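Worksheet: one structure, shown below.
All protein chains of the complex are present and in place, except for one that has been dropped.
Note that the chains are named A, B and C in the order they appear, and that numbering of residues resets to 1 at the start of each chain.
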Amino acid sequence: MTVRNRHGSVWKKVVASSLLLFLVAATGVLFLDAYRAAPASNPEARTEKRYIVDNAKRETGAENLVTSIYLGYRAFDTLGETIVLLMAVAGVVRLASAGSGVRKKP
Amino acid sequence: MTQAPVVLVLLPLVAALCALIEKALPRVRIARVSALLGILAGVAVTLLAFPLVRSGVYPTLVVGGFDSVVGISLTLDGVGWIGSVIVLVICLSGLLYVLSEEQYDALFYFFYMMMVSGMEGAILTRDLFNLFVFLEIFGIAAYVLVAYSRAGYALLAGYKYLVMSSLAMSLFLLGVLLIYRSTGTLSLDRLAEVMKGAADTNPARPSSPPVPGVAFLLLIVGIGTRTAFVPYHTWLPEAHASAPHPVSAVLSGVMIKVAFIALFRLLTAAGDPHLARLFLWIGAATALFGVGAALAQIDMKRLLAFHSVSQMGYILAALGAATLFSGLSGSTASTGGAAASFLHATSHALFKSLLFLTIGLVITHAGARTVTAVHGMGSVLPLVLVAFSVGALAIAGVPPMNGFVSKKLVMYSVKTMPVVYRVLWIAGIGTVASFLKLSAVFRKAHSTPGVGVTRIAPGDTGPELRPRIGLLKSAAIMLPALLCVVMGLFPGPLYRTVSGMVGATVTAGLANVYTVSALLDTAVVVALGALLYAGVRTRTGYRVAAVLRSPRIGFNAALSLMLAGFLLFAAYLM
Amino acid sequence: MRKTDILDVMSRKLAPFVMLFGFYLVANGHLSPGGGFQGGVVIASAVILLLLAQEAGSVTTSFPLTALSVAESAALFVFISVGIVGLLAAGAFLSVFLPLGSGTTVLDSGFIFVLNLVIGVKVGAGITLICFHILEAH
Partner (left out) sequence: MELSPILIVILTLTGIWGTIACRNLIKKVIGLGIVNSGVVMLFVYVGSRSGSHAPILIGQTAGLDASQIVDPLPQALMLTAIVVGVALTSLALVLAYGIHATYGTLDIREAERRAKEQLEPEEPAQ
């Protein structure tokens, strides 16, 4: 590799980051266009929200609607949630000692 | 029986908790037993539910007994049943392999069973956000299992898989946001109603669709990274190559299928033919790229991993051609695409996990990982040779294996698209060539002396040198091998049941696949494959392969490739 | 970061109040803003405050690691068994089977309150364990 490529690598860096900038910006523009184009369903049409506001107190007994959702109606998500956290802890416990006891095994 | 879906998710979960209990109290050795029981009970429940599901009565329930408007609903429908069979059978054979080895501690069983539970949940859920949670559950299990050996390259592979996948899942969440904002609901059923409602009012491509196409694309990016089709496949070879052998078998065999089923559910909910046909091109590109990259590899597990990518290309091409939602061919008769994609997903799950387990045994006994370094293992491990050849014949699409049946159905379903058909046909040749290359490991070393760590000369394999691989491991490789052959021998009933389950119309002509023209076509493909293999073995062949193998795209390039893929798909949908 | 006496004294005095506030958030999750997750994280932040400000040894005496991991798996066990009892008793997994009171006092909402406590313990112990292992591995 010739020494001269210091300019080459700078040029390569500029092209690479401008390409990435274009990709990221285009993704943003696409998302915002979709966000604007899609008509926000008028709040009354949100059947799930309307059902929760009317029935949460009676069915789950919680006044905080957010709690009635994540511990009542969607408690299954929260179960998955606690599993994710438990696995993160188990993963950290398992991998945290990676630095010390590194065993090479194919 | 209506509680079957929840039970299928809870069984492996309880087994995982038992493994956790053993980690806390090491005296209580219940992890292994509970893992085996968890999966066997799951298989029992799935088989019990078969008559119900086959007759079209899908056990459906809302978790918590709330109204289906607001609760999370789980359904064991035809697609879910097939997925559940794939998950449980392959994880059973992987578990048999794990049980036979001592070095896996209780924590491994905990992650393994959590992965099974996460995959079951992802297949059965009818709720978008719940799908996100289950994708994350078995995702985290996969990241930790890939990095389980704590070797440097395994940690790096796990890290890359984690970062790429969580970036994609954040885009998935943005997709869920757009859908919730436009339709006010998270359930796939009501999303399908909204989309069908809009399509009925103005059947011409609706100018302002209720949900923007970009929303579905964002979901496809998230799911695509787990299915590993072309722009999102870069994590797969390293992750599958550096994971422990049973884990790579399950990752390659099952995990990409679970993501494929989630993709299938999304496409049926979207009901947009234009979007579904996109997968014809993605499938063709993935099949061709996967085989080309695999042919250049010398590391056995990387070669197999690239084949998983290419075979997923076949499955996606068949999905793209399915008339279930793409209304592709004018004639009313269905192209059999949907049934072909699920049949190929099932057979690929079987033979790919079989190949990974057998190659895993070869690597542990030979002590080396590359095709050039290991020779003559055929006489050392005869049973492994038998199982490997079943898998190799199946992936090459040679009768009487299930690979032949499902590959022929896939080729038939894309017959109306000559370009895609030709590409998949060429990919078939590459598959034959690369498995001839891989099978060199079993043949005696004659022409190129293996520059290897342990070169087991065929002469000195006395009985004591032929290591016993144990009952459990033999069961682990014989179970999928047997199923590969059995599925290959009954194509007719298999095709009818699968298309019935998937809800596609049955085309009589497709039932018998063993037609003369099909056999002839396979013979031509195999011959060309042998020719290509001969070409690869020449001096120029090795140089070309070395050149093809060297440029590994860096991780930053791989991440920007994801965005480029997203923009490309958006341009296609424009 | 040198662990000076000022830090030691201040953290020892401050931690109980942070923990109390965390517990309040967990207990009143269903009546006022807050809940299992937020309260659990606040409790975890109190323990981490102690961890950072004092010698690790003294903290693990008051919060032994084994106790934390047992608490976490026990919490998940309770969560799942509550779900399974719901499945057996009321026919649907995770269904609300405890009697629902008028909901004005803390203990009235039965089911949600129990789950909130379980989640609070779980998140608190979990996040403390994660931070402890990362700090200790360093």
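As a convention for this text, a residue touches a chain if its C-beta (ideal position, glycine included) is under 8 Å from a C-beta of that chain, and two chains touch if they have at least 3 such contacts.
As the structure is a computational prediction, the values presented were derived from the model and not from experiment.
Remark: the absent chain touches shown chains A, B, C in the intact complex. Hidden from this view is one chain, which touches chain B at 129, 132-133, 136, 140, 143-144, 147, 150-153, 155-156, 158-159, 162-163, 166-167, 169-170, 173-174, 177, 180-181, 186, 298-299, 370, 372-373, 448, 451, 539, 542, 546, 552, 554-556, 559-560, 563.
In the full complex, chain C contacts the hidden chain through residues 31-33, 35, 37, 123, 127, 130, 133-134, 137-138. Although one chain is not displayed, chain A still touches it through residues 17, 20-21, 24-25, 27-28, 31-32, 35-36, 40, 43-44, 46, 48-50, 52-54, 56-57, 63-66, 68-70, 74, 77-78, 80-81, 84-85, 87-88, 91-92, 95-96, 98-100, 102.
Quick note on the criterion: only the chains that are shown with their structure count from here on.
For the pair chain B and chain C, the distance between mean C-alpha positions equals 39 Å.
Taking the mean of the C-alpha atoms as each chain's centre, chain A and chain B sit 24 Å apart.
Multi-chain contact residues of chain C, defined as those touching 2 or more other chains: 69, 73, 76, 80, 93-94, 96. Multi-chain contact residues of chain B (touching two or more other chains): 13, 20, 63-64.
Residue ranges of chain A in contact with chain C, taken from their complex: 57-64, 66-68, 70-72, 75-76, 78-79, 82-83, 85-86, 88-89, 92-93, 96-97, 99. Across the complex, chain A is touched by residues 29-37, 69, 72-73, 75-76, 79-80, 83, 93-94, 96, 100-101, 103, 108-112, 115-116, 119, 122-123, 126-127, 129-130, 133-134, 136-137 of chain C.
Those residues of chain B that touch chain A in the shared complex are 13, 20, 23, 63-64, 66-67, 69-72, 107, 110-111, 114, 117, 121, 129-130, 133-134, 136-137, 140-141, 143-144, 147-152, 155, 174, 178, 181-186, 190, 208, 210-215, 218, 244, 363-364, 369, 560, 563-564, 566-567, 570.
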